[in-house]
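What follows is a set of notes on a single structure, which appears directly below.
One chain of protein is taken out of this complex; the other chains stay put.
Entry: chain A
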């Protein structure tokens, strides 16, 4: 009964979304206040209906209702409760429902928080958001309905893939979707502004918080996914340049570009057309990501028709929304006249450089991801594009970005001077260079990646600190320190996010350059040296888990005879899915992680054991969190709220 209720709510949500898409749009065209007013309740009702539907599906999973195909395929009575709940979105149909829920949530948020928007813009934004909802709800109901029943329910389910039964992964998809779908707001604002025919500073200010929120969620989502890959997959890798990862990375890069170009629109009324284009493309890449993930076209070039119906449908959504928005853009872009003037050396130019590097970086990731497909289609060549290509083609742009970041961040608007602008940064530059060279000298014969990472990290982090400090003006130190606390949160957010980026760049280089690896056979009771540590395999035991059997090793790590930690790496076997998993045991440290993996028993006795020392691993995810926190600081800046009040007053005056 509850399941039928959820199914019905979903169909009803589609009907409401159709109303939300059409009526306010027509109302905005006719300047009819009553019709435009439909937008708000429609957006909220759509959200409530999809939330009810989502709750019904969750109920089915929690109570193990095996009359639902989806529950049978992805759940099991013995599965821990957390994974029964995360199983709701741990599959294609359920994750689409989560996607639709978040889409509707953003639409409803626009209705709730959009009080300061001009009425026609608000109606159009919500209507465009509704149209995306229509597309995805139809996709779900016609090709991927989560509420399909079985005539004869089985006694138990087939369980969730054991690799997905993990707390890190339980929360990875929701964050990622909040990011992906959050970019739909930027898209809706862009399309609404194009229909409206007006892009001004206020538009830049309105679109920025939504993009910022989407970017924060994307950052956390990607970091969670990368962390999961690190501890779950068993060899300490954190990024694989896999098409699915790239699918989330491209919108992330473009959303950073969008964040920065929207600043130029807001402060200087320039780069309008480019910003609109970025807003459209950022969501476009979210859709492309959805296509890559759900059609199976790109990862497995050989099973082209993995799920043709779904793939074709998403391609149609992509074609309609991108085609429509870009056509509209082509007609209206010319009328978006830029106002602010600026010189070659200025903050504006620095942000243009930032946008150029980020967009090209995203493009490189894009072409690398789809090249196997293109090469097969047009040249009949079956080939692969992997890590070496991305390292070579992507890294230069990332490095260039880190190099110009501190200089650009301190450049004055309109007109600046390179040398004068860089003067406060000279100590940071010298220090970065000196420490980088020192590291280079100390590690003779190893890759240059480590020293470069150190230098870039110091440069960007110190640059962020100098930037913040320079905001406090001149005068006595005490006065400047006091002023530091009174700086706007946006300044703190900027410095924090930039510093987080520096830390992440450093950690990526450090992990790639200085990882220690050891592979060997160890017998019970045997010891071996790992860097400065001595590791002893004391015992290997069979342990029974809730829905798996485990082979658990107990390993003692000592340094100079003193016990550092006891780690218990496992090999698990999940009988329902017939699948083994490796559970690495990690001693998380500030400067390094000790990472132990137990492998198969060997013919001659003993076990294969893999050990790694991962330098600065926590800095990588810490850097991502700091970046996201910086975004959050900016999001709570008072200026957004003050501006909201101010524009409400001006919006009361009839437009034009």
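Note that in this section a residue touches a chain if its C-beta (ideal position, glycine included) is under 8 Å from a C-beta of that chain, and two chains touch if they have at least 3 such contacts; residues count from 1.
One rule holds for everything that comes next: contacts and distances are computed from a predicted model.
This complex has a chain not shown, and the name its UniProt record holds, of "Acyl-CoA synthetase (AMP-forming)/AMP-acid ligase II", "Nucleoside-diphosphate-sugar epimerase", "Phosphate transport system permease protein PstA" or "Cytochrome c-type biogenesis protein", is "Cytochrome c-type biogenesis protein". Which of A:80, A:386, A:525 or A:575 touches the hidden chain is settled by the complete complex: it is A:386. When the whole complex is considered, the residue among A:78, A:201 or A:360 that touches the unshown chain is A:360.
Although one chain is not drawn, the whole complex shows that of A:234, A:251 or A:463 it is A:234 that touches it. In the complete assembly, the contact with the undisplayed chain comes from A:520, out of A:520, A:559 or A:638.
Only one of A:465, A:608 or A:632 touches the absent chain when the whole complex is considered: A:608. Considering the whole complex, the residue from A:368, A:421 or A:493 that touches the absent chain is A:368. Not every partner is drawn; the one left out touches chain A at residues 73, 90-92, 95, 161, 163-164, 169, 173, 229, 233-235, 237, 240, 242-245, 270, 293-294, 296, 299-300, 306-307, 338, 340-344, 348-349, 352-353, 356-357, 359-360, 363-364, 367-368, 371, 375, 378-379, 381-389, 392-394, 397, 519-521, 577-582, 599-600, 602, 608.
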